[in-house]
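Shown here: the complex without one of its protein chains, the others still in place.
On to chain A.
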Amino acid sequence: MGEYMYFVCFLLVFGVRVNAEIERPRGVSISMASKYEPNNKQTFQCLDGSAQIPYEHLNDDYCDCADGSDEPGTSACTNGRFHCTNAGYTPKNIQSSRVNDGVCDCCDGSDEYEGKIECVNNCKELGKKLREEQDEKRRLHEEGFKKREGFIAEASTLMEGKKLKIKELETEKAEIQEKLKELEARKTEAEGPEKEAKDKHEQAWKEQKDAREKERQAGKAREAFDDLDLNKDGFVDVFEIIPHLEFDIDSNGIVSEEEAKEHLEDHEKVDYEEFSSKIWGNIHSIYKKLVPDEPQQVTPPPVEPQGDTGVPVPTEEPQEESAEEDKMPEYDEETKALIAAADEARKNYEEADKRSRDIDGEITTLTSYLNTDYGKDQAYAVLRDNCYEYTDREYTYKLCPFSTASQRPKSGGHETNLGRWGRWENDKTQVYDHGQNCWNGPDRSVKIHITCGPDHQLTNAYEPSRCEYAFDFITPCACDQHSQPQVKEIRDEL
């Protein structure tokens, strides 16, 4: 007990530094050392309280405690931990299974004390390197952080500008809306008389055309009648129908009397009057003029359209009427004037309407810009509308932040869309997805791993899984902590 008091005094005097020099079992950290002091019963209490074991069973290469706490310095417990002090570098807790396995896991070599391997203590070198790296990292971070401040301000200005622009556009749109109403009324006003005049003109033309057509049909009927009336007796009779194979109703190759009669509406013969009024209307579409000497048995098959242009080869008889006759005469001057007036009203309206829709588009774009999540403090907004490239052996990869990710072969060829802006997976990872579909696989997608760096730069691109890409991107935008990155304490030599 006296010893204990003395020890306490000692502690009070010399503080923590002295505590570190206490003999402690192998593999125990200083902070845990007190738990491993022998008690007066010379037992050790497993740290989880599950058992009490003789003190000599501590680190005797046999696992007694369920939590592995009795073997901090051997490989006996599957769930144990070995503490390397790693003086000069950072301390480390390793799995007990890495103690004396022939692999140097601690830079001080303390995990390999059985001599399976000679471990060189390189903690000092590592510590020096780490400090240098951390200094560099800190420097870069601070530099980046300053840039980031600038970007935030820039982004904010940008945003304000965009917001202002939206306001302007909204004002303009309201004005145009007003104007549109007026223009639409004017348009309606002008279109009424225009339509009336046009309809009138067209109706007159139609009547004229119909009359002309009727006349033409009559001419055709006469021609056919004369043609059919072989004996020129002024009648077309059954026997004059028979030579015309087109009247073969049952397609048996001959025109029977019954068939002929059927076409003559059950008459033995008809005169021109009857022919033109009753018969011609029914047969004019099938009637064919007899070709002498070469009686046509079978009509040749229609010519198939050829090539893959898909343009059908016309099979109809050429139109007899001249194009001239079919063309509607020009509108009269009065109508023309009405049309011109209406055109003017329409044009005015459409222009205004287009502007209105353009404004909608612009607002949508701006709103979407503003609604995008640019990360903490909107710092990443400055990356938008920029693209960054990285080229490896085969491909050039391109990242246009908040827009798209793509790749194109260095040797030339098509660009492949690897994904469109999707979301932040966390504050340092972006996802671009729904890219071009992979043959036999998923749509392409990219994960962007973002770290703090001095400039915006795409530093690596790879494909960890087929069609699932990953980019490494550094940017000052990610230097978001004012203090330097969390650095583990480097333990100085005691």
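Brief remarks on what is shown
Following the convention adopted for this analysis, contacts are C-beta pairs under 8 Å (C-beta built on N, C-alpha and C of every residue); 3 or more make two chains touch, one makes a residue touch a chain; residues count from 1.
By definition in this document, contacts and distances are computed from a predicted model.
Its UniProt record calls the unshown chain "Neutral alpha-glucosidase AB", which is the correct pick from "Small ribosomal subunit protein mS29", "Neutral alpha-glucosidase AB", "Ubiquitin-conjugating enzyme E2 variant 1" or "NADH dehydrogenase [ubiquinone] 1 subunit C1, mitochondrial".
Per the touch definition above, the residue from A:S29, A:S97 or A:Q217 contacting the chain not shown is A:S97.
Between the chain not shown and the residues A:K128, A:K376 or A:R466, the one that touches is A:R466. Among A:L58, A:A76, A:V255 or A:I283, only A:A76 touches the chain that is left out of the view. Residues 60-62, 64, 75-76, 78, 95, 97-98, 101-103, 116, 393, 409, 439-441, 462-466, 468 are the ones on chain A that touch the missing chain.
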